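Only one protein chain is missing from this complex, and each of the others stays in its spot.
Chains here go by letter, A, B and C, matching the order in which they are written, and residues are numbered from 1 within each.
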Amino acid sequence: MNRLNEQAQGVYVIALTPFTETGELDLDSTDRMVDFYLERGATGLTVLGMMGEAQKLTIEESRTYVRRILRRVDGRVPVVAGVSAAGFAQMQALTTMVMDDGAAGVMIAPPSSLRNDQQIVTYFRQAAEFIGDTPFVLQDFPLVTSVTIPVSVIQAIVDEVPTCVCLKHEDWPGLSKITALRKLSDAGESRRISILCGNGGLFLPEEMARGADGAMTGFAYPEMMRDVVHFHRIGERDRAQDIFDAYLPLARYEQQPGLGLAIRKYIMARRGAIATPALRKPGGALSPADIADIERLVARQENRLKEIG
Amino acid sequence: MNRLNEQAQGVYVIALTPFTETGELDLDSTDRMVDFYLERGATGLTVLGMMGEAQKLTIEESRTYVRRILRRVDGRVPVVAGVSAAGFAQMQALTTMVMDDGAAGVMIAPPSSLRNDQQIVTYFRQAAEFIGDTPFVLQDFPLVTSVTIPVSVIQAIVDEVPTCVCLKHEDWPGLSKITALRKLSDAGESRRISILCGNGGLFLPEEMARGADGAMTGFAYPEMMRDVVHFHRIGERDRAQDIFDAYLPLARYEQQPGLGLAIRKYIMARRGAIATPALRKPGGALSPADIADIERLVARQENRLKEIG
Amino acid sequence: MNRLNEQAQGVYVIALTPFTETGELDLDSTDRMVDFYLERGATGLTVLGMMGEAQKLTIEESRTYVRRILRRVDGRVPVVAGVSAAGFAQMQALTTMVMDDGAAGVMIAPPSSLRNDQQIVTYFRQAAEFIGDTPFVLQDFPLVTSVTIPVSVIQAIVDEVPTCVCLKHEDWPGLSKITALRKLSDAGESRRISILCGNGGLFLPEEMARGADGAMTGFAYPEMMRDVVHFHRIGERDRAQDIFDAYLPLARYEQQPGLGLAIRKYIMARRGAIATPALRKPGGALSPADIADIERLVARQENRLKEIG
Partner (left out) sequence: MNRLNEQAQGVYVIALTPFTETGELDLDSTDRMVDFYLERGATGLTVLGMMGEAQKLTIEESRTYVRRILRRVDGRVPVVAGVSAAGFAQMQALTTMVMDDGAAGVMIAPPSSLRNDQQIVTYFRQAAEFIGDTPFVLQDFPLVTSVTIPVSVIQAIVDEVPTCVCLKHEDWPGLSKITALRKLSDAGESRRISILCGNGGLFLPEEMARGADGAMTGFAYPEMMRDVVHFHRIGERDRAQDIFDAYLPLARYEQQPGLGLAIRKYIMARRGAIATPALRKPGGALSPADIADIERLVARQENRLKEIG
């Protein structure tokens, strides 16, 4: 049985939610996308995340979508589901639903109303009570949540809540936070949990060097993350960085607030991973100039990858 | 058939969601509460609002609760349901659910991500497309949503979206906004919609004088709102204000951010409208000093009401 | 020598900044206003606060204004000056300026960028280093600063920073915060500092009952605050509340965000304390309907005060 734990590593791809041109769930594309991710090195998938248009689905659609993902994955890698919700009862219901269907764990981001250390610790303690023994990922994403979680608070949560097994690190970029957390666990002062990094992978080489275990993000070229993690692991840090640098111009372009998801879907459709780049309303739309930018960056990226071999 | 329209007036009470001590929906109290509100002058009810702990319910619980309300109301007054949601699909599903069950309309607040005029108009136009011909209340509550909606934007929404039939006014207090909207509709430059005021009723006499049609808020003494609206209607403005002033010390106390709902539930339980003041987690809890404050204010209020006859 | 300390009590009025109709500092009105406040019970004055239009003054004007205030006060009561600034060097320069001119202490609000406990404590520790031995008031006003300061953080600041002698309490209303702080100091676990309450005085009776030492706010009827504090002190709590209730309808009206300062200046001009209600741009302007509201509330207030004797 796949159950998320402190050893999570590699590349947990934040999965897209494919739609048809008319805005329906595209389940065939969902299958194809799962294969695409796994063939390119995903060691896990994360669904219903902020960049997965989760908030645009009804509960019934969420269930249909997650079940389809789980069936296609068929136990090959663990699947984590975002269950952040306005209330604990909803979070609990969503957790029960996805865990019953075979998910490996859930992911929880703090609500933006939290404003001090004690509120944050209390929130995660209460959330953990509601979801029982389900292992969870603590999503630390201040740019979106506007909640800043200091190292001491993460440590307090890890100490008090044994089901917190992983940190989705996207305190932008917060390299020193990784360093501090690893120092604490190396010194035996805190349980060592998995740290997987977000932010579109834009700081992945440096994050790996600080002690991260991998990536949890959705850049349309998962092979970049796979290779950076791999070459870092085997000590070839320059090789890791060469590959990263080749993808960086496009990764940077994809990481634009507001437009990023439309760009990501465009590339995924272009690569054949999904049938169409359609977003559900409200969603950004690419202009011809945007598409020209992407095509140019993709062509340059391919050239550069050939150059570095 | 009760269907919300531009003639809505009087007192639409924002209904509580009663829970048992163990955190379950308390459906018997729900019945009792409905009777309590209607006996004290409610001309409508609003459920699943921000102060109704709606966000703490699962979808199934929301349905159970709304159905119970609707059955007890049994067509005596219109019932409006809050359907604000992170995505349009959820909003649509929730709207279909409550309207099928007999609600008169829905209420929609803008998401806090909206940052300029065009975004706000577009949001409500798209929302209206998703909910079809369902009449809706536009909730204008900047203190909570952090979205400030200028008069020109409200006018644009009213002009473009015929299903927008009511404004829940709680731009704090925004008396000039009521004046401006009424000037526009009186001059025939904009459709006249209903304006019902929130903010715990703290500005109700002045709001009525500016042209509001009533209140939509949840102060634990609905009779205050009923009387203020009534005496204002029949031209006895001083009488309206005398009654208002008698309730004001407690109304002010109830309107405390963070603690307000716990105070409201305490009073409602004290008045026999619900069995227990329990809130679902996370929720504020009253200290003995808080309760002493309330008891003192209630006693003084009763004296003052006797004095003014 | 008047130097602010932990024994501060009574009514520290947040002073207006009077302007002429053409937007110049009105220094004659400044004198008159000082007399007005002192004759109505002010035991201290606070200048350059958020409601004093401090941010609309140049440095030179701030100096001119503060000097005029200090000369007129002439040592009769302590004067506190707001020195919140974007940087510590400015805060230091402003502090030196006002203290050299004879102020009793300064007031500091946290910048809205602070997002966790340690950041808040560090900020006040650094601020205290910059202003040397100057006693200061910690302004706790989450509604405006969006910084929520838990009791434990206030305690940490009080423990680490001996020059923190007073809390301007306007965590809305945060009665339990006063209770908790007093419990700590009564138990000898924390130094007892002065607690003076803001929020336009809207919760003053309850705040006094929880252990506050008085008010620090700018309601245009300082005699309300004086009397509430006085009668509470001598144990006549009902009398205190009767007086409070008589002023409450107007105090509530004055406390409107956006428009509050214009209302306050209108009343102060009406009472003869300043020559004209002019605000510097950008500033709210009262409509005829607003003025009619105020006149009505003032007339009712006078009647009610007569009734209660």
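Annotations
Keep in mind that, in the parts below, a contact is a pair of C-beta atoms (placed from the backbone, for glycine too) under 8 Å apart; a residue touches a chain by one contact, two chains touch by 3 or more.
Remember, it's a predicted structure, so these values are computed and weren't measured experimentally.
In the complete complex, the residue from C:Ile59, C:Leu143 or C:Ala285 that touches the missing chain is C:Ile59. Taking the complete complex into account, A:Thr179 is the one of A:Thr64, A:Thr96 or A:Thr179 that touches the chain left out.
Of the candidate positions A:Thr58, A:Asn116, A:Thr134 or A:Gln241, contact with the unshown chain belongs to A:Gln241. For chain A, the list of residues touching the undisplayed chain reads 172-173, 175-176, 179, 202-203, 206, 209-210, 238, 241, 244-245, 248-249, 252-253, 256-257, 259, 287, 289-290, 293, 300, 304.
Along chain C, the points of touch with the absent chain fall at residues 53, 55-61, 86-90, 92-93, 122-123, 126, 280-282.
Not every partner is drawn; the one left out touches chain B at residues 115-119, 142, 146-150, 152-153.
One rule holds in what follows: only the chains that are shown with their structure count from here on.
For chain C, the chain whose average C-alpha position is most distant is A.
At the centre of the protein atoms shown, by the Cα-centroid criterion, sits B.
Distance between chain centres (mean CA atoms), chain A to chain B: 39 Å. Our note on geometry: chain A versus chain C, Cα centroid distance of 47 Å, whole angstroms. For chain A, the set of residues touching two or more other chains is empty.
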